[in-house]
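Below is the structure I would like to discuss, written out as structure tokens.
All protein chains but one are shown in place.
Chain lettering (A, B and C) follows the sequence in which the chains are written, and residue indices restart at 1 in each chain.
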Amino acid sequence: MIKGLTRAGIGNVGSIEAFVKAAAAHGFGAVSAGGQELEEWIASQGASAVRAFLQEHGVQIATIGLSAQWRTTEEEFVSGLGRLIQDAEAAAAAGCTVCSTYVLPSTDHDAATFTVQATRRLRTCAQLLAPYGIRLAIEFVGPHHLRTRWKHPFIWGLQETVDWIDAIGERNVGLLFDSYHWYTNELGVEDIVRLDASQIVLAHINDAPDLPIAEVLDNDRLFPGEGVIDLAGFLRGLKQIGYSGVVAQEILTPKPLEQSSEQLLQRSREAFRKVYTAAGLQ
Amino acid sequence: MIKGLTRAGIGNVGSIEAFVKAAAAHGFGAVSAGGQELEEWIASQGASAVRAFLQEHGVQIATIGLSAQWRTTEEEFVSGLGRLIQDAEAAAAAGCTVCSTYVLPSTDHDAATFTVQATRRLRTCAQLLAPYGIRLAIEFVGPHHLRTRWKHPFIWGLQETVDWIDAIGERNVGLLFDSYHWYTNELGVEDIVRLDASQIVLAHINDAPDLPIAEVLDNDRLFPGEGVIDLAGFLRGLKQIGYSGVVAQEILTPKPLEQSSEQLLQRSREAFRKVYTAAGLQ
Amino acid sequence: MIKGLTRAGIGNVGSIEAFVKAAAAHGFGAVSAGGQELEEWIASQGASAVRAFLQEHGVQIATIGLSAQWRTTEEEFVSGLGRLIQDAEAAAAAGCTVCSTYVLPSTDHDAATFTVQATRRLRTCAQLLAPYGIRLAIEFVGPHHLRTRWKHPFIWGLQETVDWIDAIGERNVGLLFDSYHWYTNELGVEDIVRLDASQIVLAHINDAPDLPIAEVLDNDRLFPGEGVIDLAGFLRGLKQIGYSGVVAQEILTPKPLEQSSEQLLQRSREAFRKVYTAAGLQ
Partner (left out) sequence: MIKGLTRAGIGNVGSIEAFVKAAAAHGFGAVSAGGQELEEWIASQGASAVRAFLQEHGVQIATIGLSAQWRTTEEEFVSGLGRLIQDAEAAAAAGCTVCSTYVLPSTDHDAATFTVQATRRLRTCAQLLAPYGIRLAIEFVGPHHLRTRWKHPFIWGLQETVDWIDAIGERNVGLLFDSYHWYTNELGVEDIVRLDASQIVLAHINDAPDLPIAEVLDNDRLFPGEGVIDLAGFLRGLKQIGYSGVVAQEILTPKPLEQSSEQLLQRSREAFRKVYTAAGLQ
């Protein structure tokens, strides 16, 4: 399983090239990026140079974010599809094979009609990504406070998301599986090993403070190993089912972290070392 | 547009053969049936004799009901698929090309997960029906009292159902369009003519008592022309977009009607004569 | 059924605006266009002005051509999808709801693997067009000389194309039905009336010289009514099943026609008048 970084939790590391270098320098093999960011990088350097740079640093682009807005109006959704195709072209040119989005666990829209629209729209996104060899990763979001943040409950559970992916019905859709949401759903290792590795497109690893689960906030995350989540179990479960993709941290915090990027990167490296070791990996 | 009968509103007319004869005798060209009923008829008489009987009487089987239970557990749903295939075989052998189901406008299940399951299950039903040349007709149900009968709102509108059919995503799925639900959704002829005929698999025509719309009950229907719905407009709208399928009545009532079947069939014939004439048909 | 023009058979009428004006001036209600041509027009005038211009002249854009190259390499196909999205955006902005492509009846590629690739690629095209409300029209091509022009036979028949559309499996795919290919497949009116109007996305009307059918060439077409095809029957068949879309001529000829555009447009108007009258239309 490849250790990965998102930009959340490492301060401002600068350009995508600087981010790749910083990741490589601290033992990471993958970073997340924006589609437009990749497009501009390729426009400036050329696709071969970008791929060569990534290869030289031993870093892959783990994922781009889904830019199309599937949560609001049909008009806004459709107007973003041109951008999505450009993102997909750039991602494919940079060797990235994943595009990811998250699902807020409640909504102000009527739940049934929102589900209908979201199902169709995410299917459309998956269909647009497929010819570029890109899979769509859907992240369920577990923290309890978000389940009642908007009027109607939506989807936040693992099984419910697996069912939804089935209803979306495209071959290139799977889970973005984050330990934080696994934890806030009160799931165990036995729930991981019931999955097939092919259902998981991308994994996130984050830790939580020692609070009652119902009080854990989505944007109050700790570095892996600094909290109470059984991350060794999480990683062992993924390993056991044969998952071999990226495991990235995404440290969302209520306010910017005070350490320097260099310190945060070292802290991240140590966090991964600790939980990988606890899991008996490498 | 072919005048059709369901068994609701005509008393007990007996066997499917007697129903076909009674329909023919009163100017109707289509009847609804049960899949198992057709299977037994074919088992007893042979498919050729059944088709010959229907042709001789100028009556087609407009639809069978969807027997698979898509509203409850996965176990119950899957256990009904064998029956569905048998229904489809019997329907195809009898020349029937439609299978229909209705959608209750509220549910005790969580709305989002129910929508996900229902989407997948109705897609499965459509996929099983397709090789038999059978389309799946989905009926939205408008009466207001049912919208709050169960805990969470589900789908009851025309546009929402069209969107849902799109999310189901199979080529052989369309609307069962009932004037009663058109009326209780407060829709007009302009909403009909925005549709394409290919979106309508089957039509129902029923009338409503002169009550505030929010008080109209689903099982308190009147014969066409005996109430306040603009059925002439409804039929003209369908005609205008080129719909040429069956228009059947389904007179759900709080208690059994007191007239004899013969009287109810004559009343039905007269009801259709009246509204077809008002619509400028035939 | 709306009378339509393509640019084939009317000389050089100039810009898309001039084409629309010329069509309107000669009694036509639809023209075909290129996606890029529409995009440039909209970029120059604005979408509202374009739509107003079309409405003022009573002319719709019947179709754009499918720009993505689905017949060659995967690389070439995928590289055209960005263009396809731009075409779809422009078409939708101009009120056009159809994108069309033709199918050559033989191929130098292995037939089975070509069929597999073409099925997947046309599905992808349909999926990209769907969110824009655009249907994909697939034209089978009948002339016998093209059936052996390349090494292996591919698809040229009506039923085979209908089956293929079923295998492609998307809701927004149907036929571009050209009288020339209907004729060179030796089909009759009875083959048209077995179709449902919803299966036909667009119709073409062209005439053929009085030659043995096996000798009729694809690019040796006559104006409607100037040859031997039963175009009255063709139009009556379409009318009978409720087709109400565009019927356009596409006069492919071995060398440029010698008459002026004005003469050719008048000849086209007369050609349509003749066959529509023979069919009892208008």
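As a working rule, a contact is a pair of C-beta atoms (placed from the backbone, for glycine too) under 8 Å apart; a residue touches a chain by one contact, two chains touch by 3 or more.
What you see is a predicted model, and the numbers here were worked out from it, not measured in a lab.
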* Asked: What shown chains does the left-out chain touch?
  -> A, B, C
* Structure fact -> Contact with the hidden chain, among B:Glu89, B:Asp166 or B:Asp196, goes to B:Glu89
* Asked: For the full complex, which residue in C:Gly14, C:Gly46 or C:Pro153 touches the chain that was left out?
  -> C:Pro153
* Just name the one of C:Ala18, C:Ala43 or C:Ala167 that touches the chain not displayed here. => C:Ala167
* Asked: For the chain left off this view, which of C:Thr6, C:Ser32 or C:Gln117 is in contact with it?
  -> C:Gln117
* Structure fact -> Those residues of chain A that touch the unshown chain are 166, 169-171, 196-198, 242, 244
* Those residues of chain C which, in the complete complex, touch the missing chain -> 110-117, 119-120, 123, 152-155, 160, 163-164, 166-167, 169
* Structure fact -> Logged for chain B, residues touching the omitted partner chain are 77-78, 81-82, 85-86, 89, 92, 124, 127-128, 130-132
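Keep in mind that, in the parts below, only the chains that are shown with their structure count from here on.
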* Classification of the chain B:chain C interface as same or different, half of numbers criterion -> same
* Euclidean distance of C-alpha centroids - chain A vs chain B, Å -> 45
* Cα-centroid distance, chain B relative to chain C, in whole angstrom -> 37
* Of all the residues in chain C, which ones touch at least 2 other chains? -> none
